[in-house]
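Every protein chain except one is present and positioned as in the full complex.
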Amino acid sequence: MDRTGVGSPGTVDLNCDLGESFGAYVIGDDEALLALVSSANVACGFHGGDPRVMATTVARAAARGVAVGAHPGFLDLAGFGRRAIAASPDEVRTDVLYQLGALGAFCRAEGVPLRHVKAHGALYTLAVNDLAISTAIAAAVRAYDPGLRFFAPPGTALARAAGEAGLPLVREGFADRAYEPDGTLVARRSPGALVTDPATAADRMLRLVTEGVVRAADGTDVPLAVDTICTHADTPGAVAIVATVRARLEAAGIEIRPPDGAG
Amino acid sequence: MDRTGVGSPGTVDLNCDLGESFGAYVIGDDEALLALVSSANVACGFHGGDPRVMATTVARAAARGVAVGAHPGFLDLAGFGRRAIAASPDEVRTDVLYQLGALGAFCRAEGVPLRHVKAHGALYTLAVNDLAISTAIAAAVRAYDPGLRFFAPPGTALARAAGEAGLPLVREGFADRAYEPDGTLVARRSPGALVTDPATAADRMLRLVTEGVVRAADGTDVPLAVDTICTHADTPGAVAIVATVRARLEAAGIEIRPPDGAG
Amino acid sequence: MDRTGVGSPGTVDLNCDLGESFGAYVIGDDEALLALVSSANVACGFHGGDPRVMATTVARAAARGVAVGAHPGFLDLAGFGRRAIAASPDEVRTDVLYQLGALGAFCRAEGVPLRHVKAHGALYTLAVNDLAISTAIAAAVRAYDPGLRFFAPPGTALARAAGEAGLPLVREGFADRAYEPDGTLVARRSPGALVTDPATAADRMLRLVTEGVVRAADGTDVPLAVDTICTHADTPGAVAIVATVRARLEAAGIEIRPPDGAG
Partner (left out) sequence: MDRTGVGSPGTVDLNCDLGESFGAYVIGDDEALLALVSSANVACGFHGGDPRVMATTVARAAARGVAVGAHPGFLDLAGFGRRAIAASPDEVRTDVLYQLGALGAFCRAEGVPLRHVKAHGALYTLAVNDLAISTAIAAAVRAYDPGLRFFAPPGTALARAAGEAGLPLVREGFADRAYEPDGTLVARRSPGALVTDPATAADRMLRLVTEGVVRAADGTDVPLAVDTICTHADTPGAVAIVATVRARLEAAGIEIRPPDGAG
């Protein structure tokens, strides 16, 4: 059983993966997204990001008051961290610890706290169903800073590992993804997996935040409690989706802000 | 002018570069050297080292009470960090900051402080004569932790940058290297650049610590004040050199310990 | 069904993975092994090896008349290519093609042919049971040079893919590994997986070559037809194993030489 998430009633967090550019390569519309989200998951150099990009992204987030989190992934720039690697739990633990420290240094230089952690890509997907991997991630987070908010979909191995490690859990939902009746995401390659219409996404997220329910792909309603809402930066129209979701939620009196919760 | 170093009278620090293995590749006799030195400069994954090696090295150093320092280098595993890269000062600053944070995370997980910083290979060599690069390194260190002891040869741009950044300077000498009459090292490729006889190295270092003088390659005596003595782990017979230097110094009543100095 | 292998009666090939050093890091006793084997599987820079090591290894093999083959692996120096990566068949095909070309350039510079291909580590293990991956490897080999001998254990997906691509198959057995009754290898982590006694390995390989039979872990005899015998360079005592296997085979009148077979 998950611990209860650390979000506050009447509020929700909006998060996005940012800082994934690398060297001469630019990816994502970070400036536009930083103006809309309350939490930035910043790449740490393994699947994307480099020290210059990390410095710039942390500085931009700090300037806007956006909470900075680490977004550790597999060491696989060629695959953008989206390919599972058969790493051992100890390899995952040490790789995550390394990335937390690296990003934490830029936070320290910028004078802002590192607030949360969200695993990236294949590491996230793997961890959702694999308790050994989840536990390794949580162990790294706990060793680095037990107060770091830990982003995970509710009801998963990843959420369970956070609870067992005593980490503050931030339950995550997705604005741009369809759900199965059991509350899991429709697989990315299935038809209808993506929600790309901003109004539809906004309607769904408003209901999720205010009623605790999301409409699944089969038309049934699924109860789901979330503290943060992710939109993937590379979903077509990501900026419009986040902007519309934010406007709809604010119009309904929901405050957009990073999750609280002491460690 | 350098600030005075932070060593204490009657003491000297012995340092060595460690944790430079990578994945399946083992380099250096870390176990033997950790038993002999008081400060370990631990590679941070750019020129050598990986997260597993970093975790293990910090744990071993902690178990022996050896002070842990960061040993950041150029991102050049193929060249082991020994080839100068024409990086900008901002690239150097952010690369060093990244590496400090990464190693610092393993210190935090192990419950030991990160105590010092010593640049590696071509980055060190470049910085010794290049104030812009030295200043970039010092800026990274100051941003991460202004209490970190900063290793540099006395009288160099690197030492000056430490002073200007207000960092505690640890003046470094070399047990396994010959000196020019001006107090710089004989270039590595010149004949006689290396001192590999343990007894000779020990004699030289005892005189350096007790009299503040080292015999240069031309036979003249050079005044030199050092707080720490480096032996390169890949100098032939490194373990014997460090062991003999340590024994000779201890027999003369010199205490081997990490440099003090408040931040 | 496999095509018949390209070995000749009264002969067998001995192969070993070589050239896996990287930059300052040395691994394996390449000199000793090159004096004993007839085929060298040379790392191509993805899991091990670098351009200097490749140049040197090809030159040494050429000087000894040892046949040079490519040993492509996953792009994972940190894991030495031993961790499966969830790469698509097209990623595998293009990664292998890249590595074949890279090694082929050093063969061309040295004036020796590239003779064979053997996948490395997790890529090999994955391919043995995965026809899509095997087919991707075979497609790369066929596109580069359809005359390249393709090393694979008989009866596997890898051998089947070679046949379907029209590549000359070289059936591979292992001197340093125990076999299951079905002709597959005992899993590396199981007790008794390794055969490290040189005399035992030599006895087993003599019987394999002369009788086409190997004794399985459960004591039964397994029929097995092989054209080449691999000893892993990192098996404890690898040099002694290869030397003893070679001596035993030669004493029995078996000629050690690379497999023939037109493309």
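Which chain is which? They are A, B and C, in the order written, and residues in each are numbered from 1.
Operating definition for what follows: contacts are C-beta pairs under 8 Å (C-beta built on N, C-alpha and C of every residue); 3 or more make two chains touch, one makes a residue touch a chain.
Everything quoted here is computed from the prediction, not taken from an experiment.
Contact with the undisplayed chain is limited, among C:A109, C:A132 or C:A199, to C:A109. Within the full complex, the residue among B:A35, B:A87, B:L131 or B:A225 touching the omitted chain is B:A87. Within the set C:I27, C:A40, C:M54 or C:I254, the residue that contacts the chain not displayed is C:M54. Summarising the interface, chain C meets the missing chain with residues 45, 51-52, 54-55, 90-91, 94-95, 97-106, 108-109, 140, 143-145. Looking at chain A, the residues touching the absent chain are 21-27, 48, 50, 77-80, 82, 234.
Seen from chain B, the chain kept out of the figure touches residues 75-76, 78-79, 83-87, 91, 122.
Here is the rule we use: only the chains that are shown with their structure count from here on.
Listing every chain that touches chain B and chain C alike gives A. At the chain A-chain B interface, residue numbers used by both copies make up over half of all numbers present, so the two copies contact each other through mostly the same positions.
One simple way to say how far apart two chains are is to compare their mean CA positions; for chain A and chain C this gives 43 Å. In chain B, no residue touches at least two other chains.
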